[in-house]
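Missing here: one protein chain of the complex. Every other protein chain is in place.
Moving on, here comes chain A:
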Amino acid sequence: MSAPLLEIENLRVSFPTQKGIIDVVRGVSFTLGRERLGIVGESGSGKSMTGRAILKLIRAPGTIRADTFRFDGIDLLKQTEKAMRRIRGARISMVMQDPKFSLNPVMTVGEQIAEALQTHQRLSRRETQKRVLTMLEAVRIDDPERVAGLYPHEISGGMGQRVMIAMMLIPEPDLLIADEPTSALDVSVQAQVLDIIDEQVRRKGMGLIFISHDLNLVSSYCDRILVMNTGEIVEECQAGELRNAVHPYTRGLIAAIPRLDETRDELPVLDRSAWVAK
């Protein structure tokens, strides 16, 4: 493996609350090469905050600290907001968990994808338009001309996710952070959209951080998996080995997945006392 794309040591994200400062990410460390890294874990475990921290998109009064926090050799903590703006989109892009909220409500989706492309490349209007439509088609939008002219509130949940993915892939970033990018897609469209992301990983050597609740999906799609619980990484494994995970927390998550031939009347829920005591 070449030099890592991302090196993170002891990352902490904190928020002041009425009861004092709380750490929502507590000493997370990992490195990422040109590979597909999955992050799973319960709701509220700090997955999105970890992703946002990498782009320094934690809103004040939240704070980020780390011992090492480097992207492609650049110390992210030392970058000014202006420098970060040059990195965002062009070099590191993030598909936000709630795309329709993250899209600009007063611009059509076509205009927004065009804008993302322009940060990367100078092209004529016609060429830009063509690339936008091709990209929409690539993410399985059947009638790209109509959809390019729609505003975010006029598209479906899954179309919003695909528009966001199109926007984030079109500048060909070095690192893509995808936060629940396909949770609103039917399995058939999902498979095709993942193929497009995969293509950029293989062809351009893009690194991918894939945050998802879907353990089956992550274990079949990623190379390596981190399991987070209350702001910490509790287990790390090769993706194919997720089924053999040993941490009781990870095992609890796996047991809670419903099956297509489900016969249980009630799904097991996590017994948090099982590992919190440690």
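Everything that follows uses one rule, which is that a contact is a pair of C-beta atoms (placed from the backbone, for glycine too) under 8 Å apart; a residue touches a chain by one contact, two chains touch by 3 or more; residues count from 1.
To be clear about the criterion, contacts and distances are computed from a predicted model.
Matching "FAD-dependent oxidoreductase", "Simple sugar transport system permease protein", "ABC transporter ATP-binding protein" or "Carbon-monoxide dehydrogenase medium subunit" against the UniProt entry of the left-out chain gives the name "ABC transporter ATP-binding protein". Checked against the full complex, the one of A:L76, A:V189, A:L208 or A:V234 touching the unshown chain is A:V189. Residue-wise, the contact with the chain that is not shown comes from A:E154, picked out of A:E154, A:D195 or A:E241.
Contacts to the hidden chain, counted on chain A, fall at residues 15, 19, 40-45, 48, 59, 97-98, 100-101, 141-142, 146, 154-160, 162, 180, 183-191, 213, 215-217, 219-220, 243, 252-254, 256-262, 264-270.
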